[in-house]
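A single protein chain has been omitted; all remaining protein chains appear in their positions.
Up next is chain A:
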Amino acid sequence: MKDDITREERVAGLKGMGCSRKRVEDARFTQGKGNYVDDIKLPGMLHGDFVRSPYAHARIKSINIDAAMALPGVVAVLTAKDLEPLGLHWMPTLAGDKQMVLADGKVLFQGQEVAFVVASDRYVAADAVELVEVDYEELEVLVDPFKSLQSDVVLREDLVAEDGSIPNGAHGPRKHPNHIFTWEVGEEEATNQVIDNAEVVATEEMYYHRTHPCPLETCGSVASMDKVNGKLTLWGTFQAPHVVRTVASILSGIEEHNIRVVSPDIGGGFGNKVGVYPGYVCSIVASIVTGVPVKWVEDRMENLMSTAFARDYWMKGKISATKEGKITGLHCHVTADHGAFDACADPTKFPAGFMNICTGSYDIPVAYLGVDGVYTNKAPGGVSYRCSFRVTEAVYFIERMIEVLAIELNMDPAKLRSINFIKKEQFPYTAALGWEYDSGDYQTAWDKALAAVDYTGLRAEQAQRVEDFKAGKTRKVMGIGLSFFTEIVGAGPVKNCDILGMGMFDSCEIRIHPTGSAVARLGTISQGQGHATTFAQILATEIGLPADSITIEEGDTDTAPYGLGTYGSRSTPVAGAATAMAGRKIRAKAQMIAAYLLEVHDDDVEFDVDRFVVKGAPERFKTMKDIAYAAYHQAIPGLEPGLEAVSYYDPPNMTYPFGAYVCVMDIDVDTGVPEIRRFYALDDCGTRINPMVIEGQIHGGLTEALAVALGQEIAYDDMGNVKTGTLMDFFLPTAWEVPNYETDFTVTPSPHHPIGAKGVGESPHVGGVPCFSNAVQDAFRPFGNRHTNMPHDHWRIWQTANSLGMHG
């Protein structure tokens, strides 16, 4: 048999790994044919809406639902009293704490859920919300974690024993009624000793402000309890549908096989859709009570003020070095504001996530990290907004400390980084705070980045600009923002990573159809990442069937294999690995079938792109299409019919993508407006599956980084009012604010991942935030700036210029 196409054409035809295959999802997204939670409409469906607290801290004296119930169309108004007999007025959080589903005697943050109105339509529900009369007694509000730790006001009376003692929390002893945990990693004494005796020490305090993932689609759910067959179906905005099913089963007592959880299309998650929210629980209870489907979808204000926030870390650092710039030690303490309930989404053993990656990309011999979690009258959450668990905080911290140390040493910050990089030959590298970095080649990436932007030339230009400014020739200063980051993604090995006791493996199940197409189902769920495109590409390369002939399905717990979901850039490192491993099982069976069909021994055939060929006789082959048909319809001695495989992948380690970013910015000191002239992003995410999807991810992550660094925040006043509850005040960048991005790459495959891929969705955010911030700070460095806190909005930049005497 002879082929009429070349091997190259066969490779191209698969659209496998390395191909910029167009996203298969986009046909429906760009034509308005996506199917989101709010698109789900079931016969007789009712609509839920929350009565929310206008106070940040108050006791509830009474709730009167009479007027609301009298409104035509209102079916039920649920309060904590109704949920209590079911044991559902409180629910466990992902962080080992518990959280009120509906206010149980008091409210602890503005926007907290107080009552759930169920009505015939959304408008009636909204009207009824206004008719529920709640009598509040205001209590003293604590929005500052430092004050909270000193205050006599107890926020969580449920966490203080009757005799006034403070029982341990989920993460050990608590020092104060408003204290949640202390988490310590590393050697404090040894670190202090090094720092106390160091030649050069830089210290800095920085506040990583509270912000919010703010996905375009807000959170919501539709619950449908079928009382005839006892089955509960729950559609919702879930980044981890299988976890939701298990938790729902444990909470409700409904057996897991009778619960079907479906994540349909999701309009962005960025961490906001990892947690379990009162709305989900209330829609389920309401459906059980009423016997008809109940939908709950929050509005934008509710999303910003009540569902999971990100950051709110007060970080205090000390870094020591020799006069030549070799870092000798790092000390970091964080006061972490977790809001009213500890609902952080972190693996159980890591109450501050992977903040202990804060030694960054540098070879630091000794380090210490201490984190104190604190309750305040703010919304609960603490998710990782477009980053692996608390990694943005860690990278921001170290990249600022490096800049501050460079000022202390009077050294160029790019050079300081070079001096301290973990060297290529040191990998695998065990950091002072415990992580084993799998691979890296930092210096090569750094040199490539600095050369691409002509770093030396930029510094010369900046020096000239400083002269010009001082001579009154210009009112614009120039900043060069640098950042070099190492992410830690792909959580994670079950031995140390679990959420609520659920191990963080992931899965893939493949079924090959007789005519040579396939369906693969995964335990993850795309929220815009393009899984249906990229996972099909992994499989195409692994099993030799065209990506276009492979359907990827996720998010339906009735059909998809169990997995822990999509967040923390874990889909490719974990589910992507499972996909490759399952593909290899398919290939192993296909090899036996091919050998039988070709009448040779199993070892005498080898895989080649889309077929098995007889070794040394490539004209004798069977394509995967032929093999698929034979697998089902030909009796093969010793082999079961069919061609299916499943893999549950427990990763041996995390993956460690890295990158080098440079931002060049001009800032008008009189208006405080920054203008981004250039942004260069070099990413090394190991093996690249789809360069176009990677580029898209980088553009998106950088844009969210720009948002966070330059203005996006959840701000509270001293009464606990959310001051940024709408998109008028909460900054979401548009095409107008977004610069042109230049992307670049190096490839350092992960040694332990089946295809060497590391994950990339969050890297640009992790590296981008410090890069934008460093650009602003660098612009003012020649005028005496050392550190100013984000977000660098126009007003704060103007204030910086003003405080440095630049307004004459």
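Going forward, a contact is a pair of C-beta atoms (placed from the backbone, for glycine too) under 8 Å apart; a residue touches a chain by one contact, two chains touch by 3 or more; residues count from 1.
Here is the rule we use: contacts and distances are computed from a predicted model.
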Chain not displayed: protein name in its UniProt record ("Carbon monoxide dehydrogenase", "3-oxoacyl-[acyl-carrier-protein] synthase 2", "3-isopropylmalate dehydratase small subunit" or "Rod shape-determining protein MreD"): "Carbon monoxide dehydrogenase"
Candidates A:27, A:617 or A:719 - the one touching the absent chain: A:719
Contacting the left-out chain in the complete assembly, out of A:305, A:643 or A:681: A:305
Per the touch definition above, residue among A:51, A:343 or A:431 touching the missing chain: A:51
Among A:161, A:471 or A:728, the residue in touch with the chain that has been omitted: A:728
Residue of A:19, A:65 or A:129 touching the missing chain in the full complex: A:129
Touch list for chain A against the chain that is not drawn: 51-52, 54-56, 110, 129-130, 132-134, 301, 305, 717, 719-723, 725-726, 728-729
